[in-house]
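Note that one protein chain of the assembly has been removed; the remaining protein chains are unaltered in position.
Letters A, B and C mark the chains as written, and numbering starts fresh at 1 in each.
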Amino acid sequence: MPDFSCRLSDQIQLKTPIILASGVSGNSDSLLVRAAKSGAAAVTTKSCTLKYRPGTDNPASSDWGCGLITNLGMTNPGVDSMVYLINAYRQKAADSVVPVIANIYADNVEEFADLTAKIKLAQPDIVEFVLPDHDQGLIAEITAAVRANAGTIPISAKISATCVAIGKTARTAQDKGANFITAVNPIPGMLIDAFAAKPFLSLQSGWITGPSLKPIALKCISDIYKEVSIPIIGMGGVSSGLDMAEMMLAGASIVGIGSAIYYRGYEAFTKILEEFETFMNTEGYNNLAEICGKIWR
Amino acid sequence: MPDFSCRLSDQIQLKTPIILASGVSGNSDSLLVRAAKSGAAAVTTKSCTLKYRPGTDNPASSDWGCGLITNLGMTNPGVDSMVYLINAYRQKAADSVVPVIANIYADNVEEFADLTAKIKLAQPDIVEFVLPDHDQGLIAEITAAVRANAGTIPISAKISATCVAIGKTARTAQDKGANFITAVNPIPGMLIDAFAAKPFLSLQSGWITGPSLKPIALKCISDIYKEVSIPIIGMGGVSSGLDMAEMMLAGASIVGIGSAIYYRGYEAFTKILEEFETFMNTEGYNNLAEICGKIWR
Amino acid sequence: MEKPLFNEGKKSRVFTVDKVKIENEKTHSLIMKESMQSEPGQFILVWIPGMGEKPFSVAASDPLMITIADVGKISGQIDRYQPGDRLWIRGPFGQGYKPYGENALLVGGGYGASPLLFLAETLLKKDINVHVFLGARSSDLLILVDEFEKLPVTLHITTNDGTRGIQGFVTVPLEETIQNLADIQNACVYACGPKKMLFGIDALCERYGIPRQLSWEAIMRCGMGLCGNCKIEMPDTWKEPADKPGSKKAWLVCKDGPTSFTK
Partner (left out) sequence: MEKPLFNEGKKSRVFTVDKVKIENEKTHSLIMKESMQSEPGQFILVWIPGMGEKPFSVAASDPLMITIADVGKISGQIDRYQPGDRLWIRGPFGQGYKPYGENALLVGGGYGASPLLFLAETLLKKDINVHVFLGARSSDLLILVDEFEKLPVTLHITTNDGTRGIQGFVTVPLEETIQNLADIQNACVYACGPKKMLFGIDALCERYGIPRQLSWEAIMRCGMGLCGNCKIEMPDTWKEPADKPGSKKAWLVCKDGPTSFTK
């Protein structure tokens, strides 16, 4: 059996390379516990903002055939409650506890600084922050601010697939102190119902995740891998062990899943990992270092 | 039967609102004739550059399940041969001739100016030029240069789905004299074969077209429609009459198809139009103006 | 040679109302022109463009029927629908009831009875004995009584105010029937209604050790097992399946349910 343990940093050791992406079940301590018990090697909370955000009316998501589209309107309880939620998760998970990645979202540098200081109270294992799409100056400032306020906690810059010059952005984040890159956040899209002559989602547009995002994510991860030396947390359309292998071959050190929970339930973690293990065995890989970024060697 | 004729401008009147997108069969006069005879209301040539480009090794494209991925390496005979090809198309098409849109591609303003002057010799009905992704200054300069050199020929700015602030870009193009917006050009992506541990395409990455592009394209066309007053030539994942309706509801005045020729053959033009006509009839639309942009009214 | 595109079956599609049937003052059923293959206990999402989307139980599948209590925005809008009107529906979603044993005890509270007619028909086809227990605050809030009367089932009706059937809670005739069962392990209670009622029925069933299938309600957002909004905590009596660790304290009505199984 291949060696699946993954040392992301001195502080963080995961038992396997598959984790829960941000946003899916990430607003509930008991669902995070369920993800951990179902095989997630780490769990990520939903993006939290300074204040509570109520979210939108239905419909807020749909399976459109090639993937999913979602716009929940950034529902989240606000950073203070999120600190509470992370603590509750740790307590309820007890023996099953796995590292927690706290995801934060803001529009500007000050808010990011503030959020980091606040979320730090929960002592998450990683602080993940969502970068804007293309302003390199802002990207540098935000990363520096999160880095400064996170203290000894490692930070991961989450980058969207719509990001311009994604390799360069990741490089900027690395230069300003990011310990990891999380990629990708989904692409904007829209469903229209021709008979209703209306957009389907109540907020009109949403984000495209699942299978149709995979080739886009693989390209982004490749571009990032060529530019940075820090580990990449890869995600976007992974729903099988082969998808997972592809993402690691492109350069991801570990892989996150979100939409796969719709396609395969919480069992997705163990099923995907089993398939990945079969792949590693039949193809003769001994450990994760051998597969990570192999297509570029 | 609804009225399908479409006046794009004083000079250009199309018999129906479905045309051939750039790149598909666009390097061959006899294939353009075939498209015209198969029901394309206008045909677009493949992007041409100043000099001949030989293209890449195989594999250059694939059906990956949710759509297609292609990278033919911008194969084209160069602008001088393209002028010749357009003339040959007109001659061979004879009675079946439909307007021809000549697509040009360059890296910088000077080359775009040069290309426009050269392609003008073929007197195409529209000159379509491929804009860069996010430099608003460059976008303005390119559009102005193409406008200046195109003389009385209408010009259309083709915008990619990866374009940042796509509405603003379209607006800049309109302000600098674009008569139409063509949207969208596809999104970059990559297929990896896990067993081969290699990217599948010989150029590693390619462009994603077909069904999985549709929701992304609909969002882009919506964003553009809200910003401009000139007609939009919509494309990206249209392969049925309902897809066509959705794209027009979002704001497209006419619709282009590319990948649908793979999914449904050259018969795609008439089949999609028939389905669209059925939709228009059952939903009680009388003409194209009623459906264009309706979701925003 | 055309190629099949992809798996679009989960998208919302247009349904047209064929008939409207008044069940009581607040409740009516819409029978569509189209059908949708589904099992009793599964739900669908009904979208009213420009207004919103809500889950409803499948009350019949061929043609598709839904039974709706007018209590608010979406249900109030649907209440106005006439033959020829269109609704947008996606589904079916979730896990339905699984026919089990020789005797079936179906319990519905208020519009919670809506999936039970469909279930009764399915069970009868499998030669299972069916008892139906319908409860409501008052006679005018009972639904589907006429339909059940047409079927070869034993019907028990209760109202809190005694305006029809026995006065009291639906659990009274239910308990009696359970007590008279020859083989409790070969029977099953199928219930649908508000959370409080389900907890009550679950406790009763636990006392007698009778298998039960409960269909839960919750406020749904994504309907896809992703947002976590429909999460509930299952009763103590419920045994977490080995392949769903952590689900007892975080059970998703849209994905794990709406039907739970206890044996």
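The rule we apply is simple: contacts are C-beta pairs under 8 Å (C-beta built on N, C-alpha and C of every residue); 3 or more make two chains touch, one makes a residue touch a chain.
Because the structure is predicted, anything quoted here is derived from the model rather than measured.
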**Prompt:** Which listed residue (B:G65, B:G78 or B:G167) would be found touching the missing chain in the intact complex?
**Reply:** B:G65
**Message:** Touching residues of chain B against the unshown chain: what are they?
**Reply:** 23-28, 30-31, 33-38, 55, 57-66, 68, 70, 72, 75, 92, 96, 191, 193, 195-198, 200, 202, 258-259, 261-262, 265-267
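In this section, only the chains that are shown with their structure count from here on.
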**Message:** Relative to chain C, which chain's C-alpha centre is the most remote?
**Reply:** B
**Message:** As a quick test, compute the distance in whole Å between the mean CA positions of chain A and chain C.
**Reply:** 36
**Multi-partner residues of chain B (each touching 2 or more other chains)** = 65-66, 211
**Fill in**
Listed in rising order, chain C residues that touch 2 or more other chains are 5-6
